[in-house]
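Just one protein chain is left out here, and the rest sit where they should.
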Amino acid sequence: MTDGIPGRGQYTEEARRHRLDWLRARTGAELPSLDTTSLDARALTGNVENLAGSVEVPVGLAGPLLFTGDAARGSVVAPLATTEGALIASASRGARAITAGGGVTTKVLSQRMIRAPAFEFADIATAARFTDWLRAHRPDLDEQVRLASRYARLVDVDPYQIGRYLHVRFVFETADAAGQNMTTAATWQICRWVHDTLAGDDGPAPIWMLLDGNLSSDKKVSVASMLAGRGTRVVAECRIPADVVGSVLKSTPAAMVKGHVTLLLGAQQAGIVGAGLNAVNIIAGLFVATGQDIACVHESGVSILSMERDGDDLIATLLLPALVIGTVGGGTSLPHQRQWLTALGCAGSGGGARFAEIVAGFALALDLSTTAALVSGQFADAHQRLGRSQQADRL
Amino acid sequence: MTDGIPGRGQYTEEARRHRLDWLRARTGAELPSLDTTSLDARALTGNVENLAGSVEVPVGLAGPLLFTGDAARGSVVAPLATTEGALIASASRGARAITAGGGVTTKVLSQRMIRAPAFEFADIATAARFTDWLRAHRPDLDEQVRLASRYARLVDVDPYQIGRYLHVRFVFETADAAGQNMTTAATWQICRWVHDTLAGDDGPAPIWMLLDGNLSSDKKVSVASMLAGRGTRVVAECRIPADVVGSVLKSTPAAMVKGHVTLLLGAQQAGIVGAGLNAVNIIAGLFVATGQDIACVHESGVSILSMERDGDDLIATLLLPALVIGTVGGGTSLPHQRQWLTALGCAGSGGGARFAEIVAGFALALDLSTTAALVSGQFADAHQRLGRSQQADRL
Amino acid sequence: MTDGIPGRGQYTEEARRHRLDWLRARTGAELPSLDTTSLDARALTGNVENLAGSVEVPVGLAGPLLFTGDAARGSVVAPLATTEGALIASASRGARAITAGGGVTTKVLSQRMIRAPAFEFADIATAARFTDWLRAHRPDLDEQVRLASRYARLVDVDPYQIGRYLHVRFVFETADAAGQNMTTAATWQICRWVHDTLAGDDGPAPIWMLLDGNLSSDKKVSVASMLAGRGTRVVAECRIPADVVGSVLKSTPAAMVKGHVTLLLGAQQAGIVGAGLNAVNIIAGLFVATGQDIACVHESGVSILSMERDGDDLIATLLLPALVIGTVGGGTSLPHQRQWLTALGCAGSGGGARFAEIVAGFALALDLSTTAALVSGQFADAHQRLGRSQQADRL
Partner (left out) sequence: MTDGIPGRGQYTEEARRHRLDWLRARTGAELPSLDTTSLDARALTGNVENLAGSVEVPVGLAGPLLFTGDAARGSVVAPLATTEGALIASASRGARAITAGGGVTTKVLSQRMIRAPAFEFADIATAARFTDWLRAHRPDLDEQVRLASRYARLVDVDPYQIGRYLHVRFVFETADAAGQNMTTAATWQICRWVHDTLAGDDGPAPIWMLLDGNLSSDKKVSVASMLAGRGTRVVAECRIPADVVGSVLKSTPAAMVKGHVTLLLGAQQAGIVGAGLNAVNIIAGLFVATGQDIACVHESGVSILSMERDGDDLIATLLLPALVIGTVGGGTSLPHQRQWLTALGCAGSGGGARFAEIVAGFALALDLSTTAALVSGQFADAHQRLGRSQQADRL
């Protein structure tokens, strides 16, 4: 194809410049800022094809927020990559309130990644027989997983029969990686083993298969992921005295709780998945800064927020049921990304739980601040004041 | 607070360096790559608080993809910011298939942005009376909107009564901006006018209000947004002859359609919002490259994919019901972001529709390629081959 | 077919007995109680084919409950057809609490019925053109509706484009009838008119159509129906002083509200449509007693419940967004059914709003009683005490 992007398969700075020049010629745009990049094309073989340049996203600091969690402890400052004014200011305000109340407690409840192939059978009876066969061969499945991956551990085999088709959720723990790829490899290994083992047999052999039939909800928002978990399931909790709610958040525990219940009922009426507020602002900011798969912001953005009064205090909690994150692999080894991860104390092995807890803690801080703003009308004011004034009507 | 982030409210390079040094001292991390940034701190007053540095995300080129849409026409190359190997290769494969089939037709169906305050009343009767009052005062509402914004246009006032509370979806068209902020300002103006007008009156005055009660689904995934639209609603369509499906996608129309129906039923079983595959990979890549609000990847990632056979051809369409995008405001004026937007031909006024159509076209290309890969088992192979080999088990 | 059910198309007592004898011979069952029925076979031509007998469902009285609604006023006793012990006792307890607090206020917010055909077009552009064409021909649509029905009134034409297909929600008001059939007839009339008008024209003619593509959610539970309404949308509200909550419900407003929020968050986690408790018990009981379409219990059972403290009082409201009911047509003219409807004061023209309000009021009463029971552990006790003792373990 004469019009094709040049340098296909080449991971060099020369190829990058070649593509950029080609794009300039093609579009007539000068693109001066794209000339240089600090990225090393040769190091990106696993990250991007047809490299042409980069995009630089500003990173601001939110916090500090005091953590008293399982993996996240002490005062933490969060680097958020964002272009949306007021976000960091609001998260920091929430962090001040929580810290003044004694900090946020955080806890990872589970970590898992899923692939869910769909197998077609001659009839519903064979599909049901296959379900039994699969259960009986669980040790063989574990063995196949070991052949495909040193890190993936099969923790559940969860079948859903829809007519003649059997969707099987293969559920793995994947250590520090988000794990989509090792999970795919392990499941593919299982699928080939199933095929080979049942071929020519009179066992319940599938007659067709699809590597994933959506029961994994990969890159999708689903109630299934909110229920069963996908990625890291993490919870955060704080207690804030009424006087701090008043002085920092300019609200009262009663007003916050009333606002929260109103938001909950609104969420139900709208058919929202989850019942949070804007946790995804924090998730997106930390995902971009630390090299997570940014597309996973979609599925990771679901949250369930609670608020209650206890005596004079406000107790608030946040559940992130499906945070798809990793501290190795993907973009986490790129220079800036790795260093922001390091600044969070989350780089490398064992950092995943701490990272998840930091996300949950700051997301709770932001939701508190936003709820207070919505309740009192500060929300509209804040967006107008913080850097919006000069462009007032453009946004 | 002695531990606070330094330089609060200062938008200078000096303040940025001060914060970075403070973070280094605090964390013990050297963070060498964060030393420099091409961003001008003074230009970021509307984008980020507490700037400390940046993150550089690689951008690769996907395509070319031939468009025959309303706003997007001709051969387009898409800059995708990503760190996930195989994504650009897969999207480009889909683009080759579509282009060989005559291109992708695209169309924007609507553009709108929503704020939905919740008003509390003394009883359900007063809430119902307020609904009537609001309808009767529609010209006044339009007038208030004009006072608050030159661009926002109120197109619908849509009430939802839950007990004594009335949630009102104020629906706006917001031209080239994503519009959350102008919508907030306009709605806030309405709310103050409602309050002032009904105060002391014996009309149906609200006794409390919340600036948004979740009926806007702002930063959330909801069926309401999938139904009524939020942001830009855009659809893409292509027709690919069987021989192209075979030569480029290594599949057949029949297998693709069978895979699609299996995915659809799986989506239903899982309670997925929408029924697509991985459109969000394109959405995230283009959002980051062009300075969209990255948190909006969450709500924008919903899609509905269709596939059918027509004679020997495969017809596929993709609906993105809630793409929250803008070509002015937010991060779109940052240097790299603006230039990628320029390279797409979408910078500035009038670019929104073209941008939305490009997103939809490439998302359809990716979903076609991914469906083919899932059907034929290429999916697992592609992820292992493309740059994963050297880190095999890490992902 | 020799094995076929005898007397096809015959609406006589003789044919009924013939079928019953045939069934006895076929199954070997004696079926003594089925011998007689008070139903007149000749009067059932619009209600049932192949009549063989009947089923007698016991009806108990719940209440009285004091109404201060728009259409329902005064003390009402509700006949509930049920076989589930404790239901009527629990609803009556809730009714006592509400009545002691001054009664339940009720209000119908809207009434509508929907058919949503799906039209296929050559491409997405034609589908979009058809949308415009339909809007431009709204007066013609109204005219077609008048040709098909004296009662149906077209109130909205609401298009949803999915690829090349256009689903159009034709929204009607249907007076005292549930209206599925008149809506079907009117929509079918529109479809034929569309076909005839665009045939041979160069207008945007559909190439295929489906009388309903699920956007009506007919006989299904959907967020669309919860949002936009289907059938009658009705709301109920009550205020109960703390001492009545204590003496009648054996609970406190604080405990009730705490229970309610816990249920709300649980509903979100489970992906429940709506956020109620067990309103459907009342809906089913009143539907069976009064000859409603019992299958509509499925779609009608969605509810949104709220509870709040106001000073020492408990305020509770219930929204039933999609109550598919009628007071003419269907089973409402059968002898028992008509008389229970008469006892409720809802028989005939104009009774629909009163009936909907009565359903909502008693459903709120039951949810209050059930919440109190769940909070305090009475729930388990009540089910064991009320008639369950002798069969303890059977249920």
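Lettered A, B and C in written order, each chain numbered from 1.
We take it that contacts are C-beta pairs under 8 Å (C-beta built on N, C-alpha and C of every residue); 3 or more make two chains touch, one makes a residue touch a chain.
Because the structure is a prediction, the values reported are computed rather than measured.
Listed residues C:Q144, C:N278, C:S306 or C:S369: the one in touch with the omitted chain is C:N278. Of the candidate positions C:T68, C:S110 or C:N181, contact with the hidden chain is made by C:N181.
Touch with the chain omitted from the figure is made, among C:V157, C:A242 or C:A343, by C:A343. The residue touching the chain not shown here, chosen from A:K107, A:H137, A:R153 or A:R309, is A:K107. Seen from chain B, the chain kept out of the figure touches residues 223, 226-227, 258, 261, 264-265, 267-271, 273-275, 304, 306, 308.
Touching residues on chain A toward the chain that is not drawn are 105, 107, 109, 123-125, 128, 160-165, 222-224, 227-228, 235-237, 271, 304, 306, 315, 317-319.
What we mean here is this: only the chains that are shown with their structure count from here on.
The geometric centre of chain A is 16 Å away from that of chain B, both derived from CA atoms. In whole angstrom, the spacing between the mean C-alpha positions of chain A and chain C is 40. Annotation for chain B: residues 160, 162-163, 165, 223-224, 271 touch two or more other chains.
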